[in-house]
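Omission of a single protein chain aside, the complex is shown with its protein chains in their original locations.
Every chain is named by a letter (A and B) in the order it is written, and numbering of its residues begins at 1.
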Amino acid sequence: MYNGGKIIAGLVIFLGIVTFPIYYNAGKANPGPSPSLDTPAINQMKVKHCVESRQFMRANHMKLLRGWMSMVLSGKGCSYVSTTGEKYDMSWDTCWKCHSSKKQFCDRCHQYMAVDLPCWKCHSEPNT
Amino acid sequence: MAKEKEPKPEELFQSIDYKAPKKFWMDTPAQIRPGMFCWGAKAKSLNTVGFPNARDWNPSEENWKLPDNWQEILIEGLRERLDKYRSLRLFMDICVRCGACADKCHFYIGTGDPKNMPVLRAELMRSVYRKYFTTGGKVLGKLAGARELDLQVLKEWWYYFFQCTECRRCSVFCPYGIDQAEITMAGRELLNLIGLNIEWIMGPAANCYMKGNHLGLEPHTIVNNVEFMLDDIETLTGIRINPSFNRKGAEILFVTPSGDLFADPGTYTCMGYLMLFHELGLDYTWSTYASEGGNFGFFTSNELAKRLNSKIYAEAKRLGVKWILGGECGHMWRVLNQYMDTWNGPADFLEVPKSPITGTVFENAKATKMTHIIEFTADLIKHGKLKLDPSRNDHLNVTFHDSCNTARGMGVFEEPRYVINNICRNFFEMPRETIREQTFCCGSGSGLNAGEDMELRLRGGLARANAVKYVHDKHGVNMLANICAIDRAALTTSMNYWVPGVTVAGVHELLANALVMTGEKPRETDLRGEPLPASEEDVSVSARAVTQAEGETAGGEANV
Partner (left out) sequence: MKALVPFLAVVFLVLLVIAGVKAAGLYFLFGVAVPYAAAAIFLLGFVYKVVKWGRTPVPFHIPTTCGQQKSLPWIKPNSIENPSGTGGVIMRMLLEVFLFRSLFKNRKTKIKGDYIAYSWAPWLWLSGMAFHWSFLLIVIRHLRFFFQSVPVPVQALEHLDSILNWGVPALYITDVIFLAAVTYLFLRRVTLAHLKAITLPADYFPLFLLFGIGASGALMRYHLRVDVVGVKELVMGLVSLHPAAVAGIGTIFYIHLFLISTLFAYFPWSKLVHAGGVFLSPTRNLSNNSRVVRHVNPWNYPVKVHTYAEYEDDFREKMKMAGLPVEKE
């Protein structure tokens, strides 16, 4: 007795499941989230830069913002000095100044990564 | 049997040490120790069944007189079996060494020898498999857990594959169901290719091949032995029974292990069958040709097992019976349930077993046409067809030992308990971890019940015996009932050593004690000649017992 049929069926199901992402996505164009930097404030910048380097912000913005929150809430200060020596207010307004659209900026990546944010439970979105 | 060299039970018990040695097991060659192994198979026995490389040899000697190309034979033999048995190939590949099986083996429990952990016993073969059949093992060697098949490894195989009783307890606990019995069976087949069996298996197997039964009872001896039993039955009951042998046209062929025909306490069980069948007026016959239910070929090779088993269907066909009834035996029923029809079926010349007494059709034996006597008897009692006086067993506090094979290779749990609860009034279960599917081997199964390996048997039997001791101490249990011929022989030895005061009986012996036969004289003793405690009680009791039996449902675990 071999039970070949059952084994092949099992293998097909297994392969179907594990390769699902491949045949589901194969050939599809998968554009990245491309958050928009097209805002008046950014366009006016001569050297486009954020609070910290782009590389750092991409990976660590949530930690930076969380750090700001702790500082402000604990009353330890509300001014941030960046690695390049510039001073920033620890406030959403610092962000909104350049990234004036949550939809065009924040949401792009967060939706792409399906990140569930607690930010907006307290903070309101900027007026766009 | 070197009785004088045997250690005292307390000494043996205290000598068990579960501490693992510091040295890696591959670096610890097997010490072939007297008392722990059986004599090598004799050339005569191997030649009888035409096995290769037959020679007389002595395991305790350095030189095993191996054929020159023994490694090649074993590696090719292993390759062949890996291609034939999915179980073997799979079990070589998927063990994760989680250790769940380690302390489940009765031989490990009784010896503390790490190589008696099922996982390590399997690794003995797995390490060789890796070396010759996997790329990782070929390249990385010992780092991948692989090793050459050298003389030391061979001796280790032989020593430890004959320290496994194929009881399958490990396979209950393994998360993948890895069954050491499959590996031991393959290992023993391989060893057979170079003439390395044990005589205690090969002798009976050769006997069975030529004479129809393991004990080598010739036809007239079988008749004589049964005559002796009939005399005893007549003394006991005043009834003369006249069974038939090799009778054509009988409705039922009865096959039981030959151990039941030869020595007590098996003979008492056999008397039980004779008395029951007589009382029922069953149209059945014994066979001297198919006079063995057990199958020592099964402990040798698949092929020999099939050759020995073929006699049962062949004889049923020759005699023209309708169906086959099988006696109390353990591995016999593993073979009948899981192998016989595959080997020697289909048995389309037989009819689906139907009890002529109750009319019950045994649908669960629709293909094999062979019914277990405990199923047959349970059905009789359920239908109130037997007059039983359980008070005749009142001198017995009974516990029941599930045989490995009927437990884990079949699932016969409730039938014997139902029967026992109807024929005895004092029944006590052993602890849950030692009965039913978790039951322990008697310690002497799979052909290891020789005299020369007594220490191994006593150590292997400890787990079972200790559970009996528990109910002996707690409830005064003095009778260990079972449905297996090897148990009846092996457990008697084990009880005498570990739990003196407990005797061993087949369920049908106890049934015959309780069975009120038509026209019998008042019984003064039980089948063994022990005075009955309640012989003054009469049929009114048994009538009550019958009503009780009818009212009861399946196997309550009474008095646990």
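Definition applied: contacts are C-beta pairs under 8 Å (C-beta built on N, C-alpha and C of every residue); 3 or more make two chains touch, one makes a residue touch a chain.
Just so you know, these numbers come straight off a predicted model, no measurement behind them.
Participant: Where the complex has a chain not shown, which of B:200, B:339 or B:497 is the residue touching it?
Facilitator: Among B:200, B:339 or B:497, only B:339 touches the chain that is not shown.
Participant: Taking the entire complex into account, which one of B:55, B:247 or B:354 touches the absent chain?
Facilitator: Counting the whole complex, the residue in contact with the absent chain is B:247.
Participant: Among A:25, A:43 or A:79, choose the residue that contacts the chain missing from this document, as touch is defined above.
Facilitator: In the full complex, the listed residue that touches the missing chain is A:25.
Participant: Touching residues of chain A against the unshown chain: what are they?
Facilitator: Residues 1-4, 7-8, 10-11, 14-15, 18-19, 21-22, 24-30, 32-33, 55, 58-60, 62-63, 66, 109, 111-114, 116, 118 of chain A touch the chain absent from view.
Participant: Touching the absent chain: which residues on chain B qualify?
Facilitator: Contact residues on chain B toward the absent chain are 13, 16, 18-21, 24-25, 50, 82-87, 89-90, 93-100, 102-104, 109, 114, 117, 119-120, 123, 134-136, 143-145, 168, 171-179, 182, 209-212, 218-220, 223-224, 245-248, 288-289, 302-303, 306-307, 310-311, 314-315, 318, 336-339, 341-343, 345-346, 360, 362-368, 370, 375, 378-379, 382, 407-415, 418, 431, 433-434, 436-438, 462-463, 466-467, 469-470, 553-555.
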